[in-house]
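Removed: one protein chain of the complex. Kept in place: all other protein chains.
Chains here go by letter, A, B, C, D and E, matching the order in which they are written, and residues are numbered from 1 within each.
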Amino acid sequence: MALNQQTKEQLQKVSTATLCTALFKRGLRNQFIQDVRPLDPRKGNMVGEAFTLRYIPAREDLNPITVFQDRNHPQRKAVEDCPPGAVMVIDSRKDARAASAGSILVSRLMVRGVAGIVTDGGFRDSPEIAALAIPAYHNRPSAPTNLTLHQALDINVPIGCGDVAVFPGDVMVGDGEGVIVIPAHLADEIAKEATEMTAFEDFVTEEVLKGRSILGLYPPTDEQSKIDFEAWRAKTGR
Amino acid sequence: MALNQQTKEQLQKVSTATLCTALFKRGLRNQFIQDVRPLDPRKGNMVGEAFTLRYIPAREDLNPITVFQDRNHPQRKAVEDCPPGAVMVIDSRKDARAASAGSILVSRLMVRGVAGIVTDGGFRDSPEIAALAIPAYHNRPSAPTNLTLHQALDINVPIGCGDVAVFPGDVMVGDGEGVIVIPAHLADEIAKEATEMTAFEDFVTEEVLKGRSILGLYPPTDEQSKIDFEAWRAKTGR
Amino acid sequence: MALNQQTKEQLQKVSTATLCTALFKRGLRNQFIQDVRPLDPRKGNMVGEAFTLRYIPAREDLNPITVFQDRNHPQRKAVEDCPPGAVMVIDSRKDARAASAGSILVSRLMVRGVAGIVTDGGFRDSPEIAALAIPAYHNRPSAPTNLTLHQALDINVPIGCGDVAVFPGDVMVGDGEGVIVIPAHLADEIAKEATEMTAFEDFVTEEVLKGRSILGLYPPTDEQSKIDFEAWRAKTGR
Amino acid sequence: MALNQQTKEQLQKVSTATLCTALFKRGLRNQFIQDVRPLDPRKGNMVGEAFTLRYIPAREDLNPITVFQDRNHPQRKAVEDCPPGAVMVIDSRKDARAASAGSILVSRLMVRGVAGIVTDGGFRDSPEIAALAIPAYHNRPSAPTNLTLHQALDINVPIGCGDVAVFPGDVMVGDGEGVIVIPAHLADEIAKEATEMTAFEDFVTEEVLKGRSILGLYPPTDEQSKIDFEAWRAKTGR
Amino acid sequence: MALNQQTKEQLQKVSTATLCTALFKRGLRNQFIQDVRPLDPRKGNMVGEAFTLRYIPAREDLNPITVFQDRNHPQRKAVEDCPPGAVMVIDSRKDARAASAGSILVSRLMVRGVAGIVTDGGFRDSPEIAALAIPAYHNRPSAPTNLTLHQALDINVPIGCGDVAVFPGDVMVGDGEGVIVIPAHLADEIAKEATEMTAFEDFVTEEVLKGRSILGLYPPTDEQSKIDFEAWRAKTGR
Partner (left out) sequence: MALNQQTKEQLQKVSTATLCTALFKRGLRNQFIQDVRPLDPRKGNMVGEAFTLRYIPAREDLNPITVFQDRNHPQRKAVEDCPPGAVMVIDSRKDARAASAGSILVSRLMVRGVAGIVTDGGFRDSPEIAALAIPAYHNRPSAPTNLTLHQALDINVPIGCGDVAVFPGDVMVGDGEGVIVIPAHLADEIAKEATEMTAFEDFVTEEVLKGRSILGLYPPTDEQSKIDFEAWRAKTGR
């Protein structure tokens, strides 16, 4: 199920907070990746389908520095295989004591047109990654090589990331707060609904900043709030 | 017990570190809210009396999205009732997996003249909140709606926040490090003492930057240190 | 074993990530101080030999505010005794609920020519410390005076810091990610090797940004990669 | 809403695991108190309506040992006021570093006919409490007096306990695993359903121990499983 | 690589502590499953090859109670497919807030001749499981159905369990302390070495209980210690 272009554009303009609420309304309460943050919170939204990488704990004898001489090492292969426009999502078992990846791999992903990278562990070379033109999300900087604690094992299988289930093809959206996972089959309708919600929230914000009370306005239980919102939509073209 | 204007002005010019020491001298060792930080560390001091909001864990059947249609929902009511000049303090049970509040509510507080907002959970829309002209303190950004994990229950009762007891009317002071809770009955004397301490620390800092040893100076066990400080006070008018 | 000047200069130009890998190759997997970060990530590298300070939990009767009147109090003595060029490393038992030190002591260290300060707890006056011309690393800001939870006990004994063993004289290197501990006897060879590795990584980064695949390049299992790297070294003089 | 006698008897014979599943079917996923265990796992089920006690962090000046000279101190008052047959549930903010209560208070509850006591902190005198004829649940033994960290504040208000919302009158059930909170209005139907489920699980267990596969049996997707269960019910009179 | 019968018998008589040391000597420092304990610490050793089950976080729409009507649901299928003599090892992402399995499934495993079950989460019906004639290891009792937080996904792939890598066929050994993972290719030599070490440790224990110093005895750096051990072996036939 390829990500619809209109859906993608809509998701670039809504917040993870709004998306969380839209998913909450459908009984999905646990789609925000916990305790993961942007290396550079000022980048625009990250949007793309999940391409996953699964790590297990590293056993010392299986993870000497020489493993990377194998061109098929799953970490390196994943970096070359992740489709342009996708988001690489790494299950690091919430263990940030060693890196999930470093700036060279993330640079390669950027050059290949990948839309972003997420781990529930940490990145090394994080100042360099923060400066790249690709959104990246992690728990905290972590300089030790991934071989210290992580063995890359599987590519593009369902994983957990920050206590959230991520299935390949799910739509990942990141903003200045963090990352949300939208189940693939819901992406279009959630994007539409979140766009509508965002229009309303922008209207409410304007009103609140003008001094209006939130009671009756947010949510719009007063009839006047609905009338005013319609007028605002007409005026702003949203 | 309303916050004295002079006390307020004094508290705007001292640090939470200095206040911690002043309270420590009186046997109060546990007044700094743990693991809570400013969304924008460059804002000036937050000072105001505590107006509290207590959350309990959310039970799913009691917390559908429709609860906000009730104008008396405690979260919304609190936002409209918090007095101008006060600081809203939320007991989120140190659970940042869902939001304590978002930018629309915080905007409303700002417009209403509230002095700041503190939670030991997280805020959603945190980049927007960081940009508002109201200090806000939390543990980490958290996009999920508060209904996911929090039910607002009580307004202006004694609470815990970040392992600190907060009684309504206690004086909250926030700076670039975090937030301290000054028991209401001590606010005046602590403000005075911290002001004195700050003058001395500023003097010491100047001396240290000039190359003077801390021994005998900090604390001023050398008589000369006291003499120099008095001269400095005379010179600087502090 | 004094820190060699060439080694020091080399360590100022390599990253903690690269150093971690060099140590990993020698079977040292656990030299990166966990969960500690720079107060100002934009400062250049911190390099210096470890001068340690050990804290134990504070017992109330032994830690009134008056203890600092003793010129030999270990915390104050350590600040005056830490050699210029060294890095003060504090074992705060990973407890950031009270401060390890504040801006006056760190200012004194700066003036005395100390190369940096590290704690696995937190600093108070952290905005002021961040602005000083001395690198400082901690877990998080913490306003309460150290007497609340920490008693300074020993100077320059082997300690733990962030789950890493630190022996006096070990070489500490900090960058925008955090701090690594290089055993003293390895400092020269690690600095050399990391310098070589950095040259190669810079070459690889350039190639990757030009669009080259990492396969065969990183590591350079293709003969052509080695040839290209040698050409790059000749060209760049590295 | 008093606890129905038949409901009570049914709840004495079912497990918290079965009750969790019955609540899960109704969308209540979060009713098992986390990380709390019986002091004596061999006691029979604890069943009773919640009578709550709320603690906030203790401020030192408000919690000297003399506070208990006040006959209306909320902790002591709660012990005398908790109705026979009820379960006292204490919100200790998941902080077991100091006690929630000790053996004298729990003895008094026992003598008064209270059905059990639960805290998400710890009890002191825990070996003595384990030996009493009243079920007690906590996180871990904790010898320090509650005044060290807890101030009893409110009696019989809604609280959180182990990340679960507890409303006064909710039905608490404890067994050898821990404690579940059944919303008051669901107690009767949940007790009935769990009783039915328990009969089926007992049948399944017997069959499994005889060597039958779980496929088609658990759940009973094979028609024969349903037939066999009905025969078993007829035979056993359940 | 089937588990050698002699190896199996040897492993039934050695402790996880001794096995940890034997693996440590080979550079494998991280094979003991962290924070997992026996439900019944008095059972004899558990020995068997790993048969793994991987869980990911449960998404609500994919995990209604009806999923178990599918005979191919991975959790149920795994229970029927796990070979007799093997040990089922579940990757529950160290999340014990919901159950990994309950007594009916563990009973089925027992009847089928499975050698044991391990999860880094928790079991429900734990008192019943503790009473079964099959060793079981977990973090803590947890009554909520696995569907609350866990979705069974993969059977017999490499996993992490309690921060240890577990590959299908690795040899699992559990005792009263916990569970160790022996890489399959090392099982025979480790079992032999641990058997030798155990003989020596038994000798040392006897000597120590008779009053002998550990210096020179443990390890046997005194020649006499080696002589005495040989005599003990001759006498005891070990």
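Worth pointing out:
Quick note on the criterion: a contact is a pair of C-beta atoms (placed from the backbone, for glycine too) under 8 Å apart; a residue touches a chain by one contact, two chains touch by 3 or more.
Nothing here was measured: the structure is a model prediction, and the numbers come from that model.
Looking at the complex as a whole, the chain kept out of the display touches C, D, E. When you scan D:Pro141, D:Pro168 or D:Pro220 for touch with the missing chain, the hit is D:Pro141.
Considering C:Glu9, C:Asp70 or C:Asp163, the position touching the chain not shown turns out to be C:Asp163 (whole complex). Contact with the chain that does not appear here is found for just one residue of E:Gln6, E:Gln69, E:Ser213 or E:Thr236, E:Ser213.
One chain of the complex is left out; on chain D, the residues touching it are 65, 68-69, 71, 76, 79-80, 97, 99, 102-105, 107-108, 111, 124-127, 140-145, 147-148. Hidden from this view is one chain, which touches chain E at 15-17, 19-21, 24-25, 29-30, 32, 34-35, 37, 41, 175-178, 180, 201, 204-205, 208-209, 211, 213-216, 218-219, 221.
In the full complex, chain C touches the omitted chain through residues 26-31, 56-62, 93-95, 151, 153-154, 157-160, 163-165, 183.
FYI, only the chains that are shown with their structure count from here on.
The minimum number of touch steps linking chain A to chain E comes to 1. Listed by label, the chains touching chain C and chain E alike are A. Fitting chain D to chain E on Cα positions gives a rotation angle of 120°, stated in steps of 5.
Interface note: chain B and chain D, two copies of one sequence, contact each other through mostly matching residue numbers (shared numbers exceed half of all numbers used). The geometric centre of chain B is 32 Å away from that of chain C, both derived from CA atoms.
A separation of 39 Å divides the Cα centre of chain A from that of chain D. Listed for chain E are residues 27, each touching two or more other chains.
Applying the touch criterion to all chain pairs gives A-B, A-C, A-E, B-C, B-D, D-E.
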